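With one protein chain withheld, the remaining protein chains of the complex are depicted in position.
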């Protein structure tokens, strides 16, 4: 069993808030992250998969395939976008780092299984001081 | 003569566009950076000042003073903000990395002179692959 | 279940030695790290907690609360200090990276539980080539 | 139980290919990594061991011992070498990052056990975007 | 006048040696870098250009154009290649970091001038401990 990780990046705008809360309540809970005019980040995404190393290639999977899946399902949807307004799979969710990581897991899990590997971890770095890791449960 | 650099960071949303251009023209020139729904970055700012090392302190200036000026004039104005909509000194400017760096120079130059040092360089990192440096002329 | 990590930093002096050993014995075991005149490091601390993502906020816990706890319990006690002489919770311990990480765990565990999360890992980076991770047992 | 990690580096040339495949087949599967004239990397190796912290030293093991083992068994064999042609323990293997990590595990496991610790993870970083982790099974 | 820098990367094999020297002489001067079986690096390239910021775009030049030139002239020629055997503009040169940087300057200078900017610096990082900077004279 081997773990392999691919790093990708996307730059996006977002806002932490709930529609059913007042601006005051949102500010109280989410602080400056609830700015109605948005702010943004250079998100760094690490996708770790695990699987058996195949004797004929020395690969678990070809990283080009993993990179292509991440780009098609995540980067194309999120890069240079407003995560609250423009990303189908974040609709009606609070756009916290935790929720983004879980949504990315959902986007990737089946496609990685189709490659014959298993999604192990989605790590999402929001700033150099903050990151989350989701293991699927 | 000694050069001293202080690093600070701010996370912000922005959009590259001109009001007097159509969306099509903006998209043609600025690409996905012209997204009308905004995107964002973790900007990293390096402010370099130069001056004589004072015999009594071993300092050119106290870095706490430099950090305070950068925070008051730049970080408080830009962090978790929309650079196009909310930053007074970016009003009516194209919010390119180049123009942000020049505007930051204008904000800092006099206050640093008041400390007895000279602003030497404003370096602004937008992504790990792109940065600008402005030397004041 | 989600893992969230907060990074904090502290700069400190320390020495690896045992009072009940001679300087020669300390030098033999701990090498240049036993210098009686001290040396120091820019320590980088990663605190990882785990817990359920709350539906109402999209957070496991508010990272401001985690950051405040780390600052109050660890950074205020250790930053710009002599870890052997000035840190109450390192008294009578060998100030190895391993022992510092375990002591930080003890300092943080209850306060993080009080926030409704669980401390998962204390990672302490001493140099770019060396770090330890402690999982509480 | 404590985890300790030591980072080491080596710069090497390699090629991904199988002798029993044609150049066309190798190119199809391994892409530009199958270049018959070789290419190379600055590999970064993280070796994580785990064990009990000894009361008399505050150490799991002395990191100098771990560093010496890694240098003797891995770095001396691989640094500034052609991994396909000159590394005994890679002979007749496809020189993928996965296979290198497993081979390094085999090289280190017994020597680390002899120090009274247990090898936990071999992490090998090939580029800033790709790395593997092997846990021994 | 503004300086703008674009970072690109390439992974390549090379060898430091002179054909007119014996293997012994090459080893004496170039050490392990003269290994006849090659070694390799993850090279990091920073290309800095300077120019006037255009009022209509806020750009000195569009970084996409700079990136395209670097990819066409340098990365396509050097990535996953043997720098001694396969790179036309390194033929009959000692493949030192210094000489690579000067050759990259020659490749880029005119194309950047054609964009209306001026090449200012080619910085080439060979390892985390070694880099060169060339300013064209």
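A few remarks follow.
All chains are identified by letter, namely A, B, C, D and E, in their written order; residue positions are counted from 1 within each chain.
FYI, a residue touches a chain if its C-beta (ideal position, glycine included) is under 8 Å from a C-beta of that chain, and two chains touch if they have at least 3 such contacts.
Bear in mind that the values here come from a model prediction, so they are computed numbers and not experimental data.
Note that the absent chain touches B, C, E when the full complex is taken as a whole. Interface residues of subunit C with the unshown chain, by the touch rule above, are 9, 11-14, 32-33, 35, 37-42, 79-82, 85-86, 127-128. Listed for subunit B, the residues touching the missing chain in the whole complex are 1-8, 48, 53, 56-60, 62-64.
Where subunit E meets the omitted chain, the residues involved are 16, 18, 29-31, 93-99, 101-102, 128-135, 137.
Definition applied: only the chains that are shown with their structure count from here on.
Common partners of subunit B and subunit C, by the touch rule above, are A. A rotation of 120° superposes the C-alpha trace of subunit C on that of subunit D, rounded to the nearest 5. Between subunit A and subunit E the centroid-to-centroid distance comes to 34 Å (mean Cα coordinates, whole Å). Distance from the subunit A centre to the subunit B centre is 28 Å, each centre being the mean of its Cα atoms.
One finds 42 Å separating the Cα centroids of subunit C and subunit E. The set of subunit C residues touching two or more other chains is empty.
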